[in-house]
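Read the structure below first, then the notes.
Note that one protein chain of the assembly has been removed; the remaining protein chains are unaltered in position.
Every chain is named by a letter (A, B and C) in the order it is written, and numbering of its residues begins at 1.
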């Protein structure tokens, strides 16, 4: 019989739901694991709402002060699903309380905060991971595997976009529960921390460190109503951000993110061009990986669309039968499963806080470069 | 607080897992429902296996004789997830025991069986549905809505395929737990009942009744080892089946199914051509619906790829945010949710046994036409 | 210096333009050929129009009676680009006059006519070909090559459609220069001879003979104004036609054609499923061939999209550089080039009249099956 890992969830928004769903599904689909998550407590300031959330999803209890949650002996792991400006304090306190930590991305408001967090975590020696969930979309995991197997050879190019269109209207407010991602006080940055951070995390994982960047940032809508103050206020975040970069392996990178690309909802794309082969993937078509291999004969050389549904593919032996798609939420299930499996051997679960700090450093350099119109070394 | 509908699950195979997962997820994602499924008992002949299944998925108990299951007062609904040759007896007994019934498709081995089942069900007056789950892929539900709204106008053509490739090797056995779908004694037919039945169900739902058919059936591999008898035996099922048909509305239909289409795993496709617009969809790309509308101006007329992820789309307000895909399994969650919602008002949940009988009648006509090389009236 | 083949063109419609363009381009792109086409005379009943056509395209002279054209000593080859009901008489007379013949498809109004034509042609021993031009789209030529090389193994399935939507409006007339294809007196049949004949020709070329057929034909619009008589008359052609068939190699075929598939303009599609590999292609994307090969490793197995633009591909060394597309009209250039090249060695140019007669036989069987609702042996 499996042993419980008792989860204390802080937050109940979009990510709170996605993570909770993951915890609940892991025992059904990964029955071989030694550990299983148990929904011990949900925590948020608004008691009415957190109570309803706990009841709906099956948390055994609720708290309204995260410090109280950390004091409880019956909590093994804390999941931080709150706006970015709250990550640091919670994570450091949780580490000091000896809790395992699963923290929503981006790691922190900036590198300085992130370093403090990493130091505290590592000092405490607690298991930790940051929810850069896209690493565990099976198609992306397969990309990693093919690269590690040397199928691409020397890499020349990496390009990645994350395109949305939900803030084009000037009537979208900033701040508050639904739109804190537009409020620089809560989010730190706009698309850079929210979207590009995903692109950067995957890029570093697949292609290694980024050395320097030249960025361009833009705020198209300069003022928005603030949902909490009910005042029209300056918008402090970046609506769009693009950057050029060099990777440590000599390849060139090109990244872009925006919330003003009409027609794209969550179009995270990536493409890698190597000497021997190329790969590309996008989130709107997440069950597929495109692959081009030069070694194919000249008559039949072409981009292959690999439909990632067969049991040989990463994680896919856990789900259905060939041809049947999984969805976005499964990436979280896979991350929980890996986290639990790694607990058995004591291995870290990537990306750790330390891994996420590197992504944070690139984000900081990007924002600085965008502000100063200079190349910045990471 | 919601009221329990206590489920008795018969079978623990691929469909047993898919349905169970659906029962478990509904309360999380459809919290407004009055009823919630409760995993009361799992039932199968092999006690060791059914016990392990019950433990893994959280069924409160298990049974090894389905007749015992039906006798239990603490079971409100029975889910029949066993080979086709067992459907009739179980369904009739369940109806007589006053249980609600959720039955895996196809309804029965043939129309004669199906009629008996419908009669028993309707006599008992129990809630019932058959798991033609593809109706509740949001893209397919949207297709239904667009057709009902008159967006297509008069229909001229309907074409639908279900293509797989998993039985090309002669080494695949017939019979037994994993491959009973190749054994005519258990399955009744091959691709006709397994795959075409899905195509036919959706077609009737979207485009109305089928009047007559001309079919062609083929068994490419004539003999296979039987997994249970360990004898090489004649293969009695259809490996491939295609048919022409007329719909009651005057449109023409073309259907094909096979397990010998190299490169296709579960490629269920459909396309409808109407006077004003056309629609197409396929299961390998299940989050998309293609739509062509002639009323678009000549400069910008084209096939639209509708990425079905926004909250306005059928069922999608229950899941994530725009751009984020769901998967195959969600169709089952939607069917459970609709079943439970309809219980509140006493309305039937399509497809009912009676609806599924019409699909069965088309299947029977198709098989007869394939055998006799004649047009058959349904 | 190359030697002239003096062309006498009968007709100046869509096909007259396409063939003429091909004759003019061959010497530029196939300079190695011993023979070159020379535009000697254009012929049609309407003198004003044929004169204008001849001047526009550069024919050295014009005729208004095709019998006069055949009498001329300075004509080596006759190109028949007129409605189907005129093919037989012209082709037989041209053969008797010792002219080479390039005849627009379909070969004839029916098999009986076609046989007479073949007999006359073969008796005369003149070089001949029928303009089933799609064989020489490079992607289709490559498909032939891959099949002949055994890359697909045993074939299980062949499916092919030709979908258009231009006759949905009841206001489209029948008969006359622009719409003779809707007039059964001129065309013989509707989509069967116009569109399915292309599908059948390619199918026989790629997959061998068709043994028997079961067809369904439909005329959606029963009456149309006749452009010449200005009377509303019964429509005698098939608006849509679909058929099932068996190939001689044991594979199953499924064909469909219509002019009522809203959203499709000239969507000729084909797909072949073999034991080892599958192929698919369509005319709206004519520079691509999709290919799936099971021998690819399980990690990277997928449908390849081969963009047919490199010099190793059939005919493509004659055109531009990798990545640059060619169009529809190039298929005719290739057929002229092959015809001229084969003249050097005296080899026939496929499809010959005799080859086209086999396609005609399938068309006749299809139409008979559609009328009688029976399986017909070809």
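We take it that a residue touches a chain if its C-beta (ideal position, glycine included) is under 8 Å from a C-beta of that chain, and two chains touch if they have at least 3 such contacts.
From a predicted model like this one, the values you see are computed outputs, not experimental measurements.
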**OP:** Mind giving the shown chains that are in contact with the missing chain?
**Re:** A, B, C
Subject >> Contact with the hidden chain (one of A:23, A:132, A:303 or A:353) >> reply: A:303
Original post:
Among B:4, B:98, B:150 or B:302, which one is in touch with the chain left out?
Top reply: B:302
Original post:
Of the residues in subunit B, which ones touch the absent chain?
Top reply: 142, 145-146, 151, 289, 291, 293, 296, 298-307, 310, 312-313
Subject >> For subunit C, residues in touch with the removed chain >> reply: 14, 18, 20-21, 24-25, 27-28, 31, 56-58, 164, 166, 264-267, 283-287, 307, 309-310, 319-330
Subject >> subunit A residues touching the omitted chain (full complex) >> reply: 156-157, 159, 163, 165, 168, 214-216, 218, 220, 240, 242-244, 246, 252, 254, 256, 258, 260-264, 273-278, 292, 294, 303, 373-375
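Keep in mind that, in the parts below, only the chains that are shown with their structure count from here on.
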**OP:** Starting from the Cα centroid of subunit C, hunt down the chain whose centroid lies farthest away.
**Re:** A
Original post:
Where the CA atoms of subunit A average out and where those of subunit B average out, how many Å apart are those spots?
Top reply: 36
Original post:
Measuring from the mean C-alpha position of subunit A to the mean C-alpha position of subunit C, what distance in angstrom results?
Top reply: 55
Original post:
What is the distance in Å between the mean C-alpha positions of subunit B and subunit C?
Top reply: 42
**OP:** Check each residue of subunit C and list the ones that touch at least two other chains.
**Re:** 303
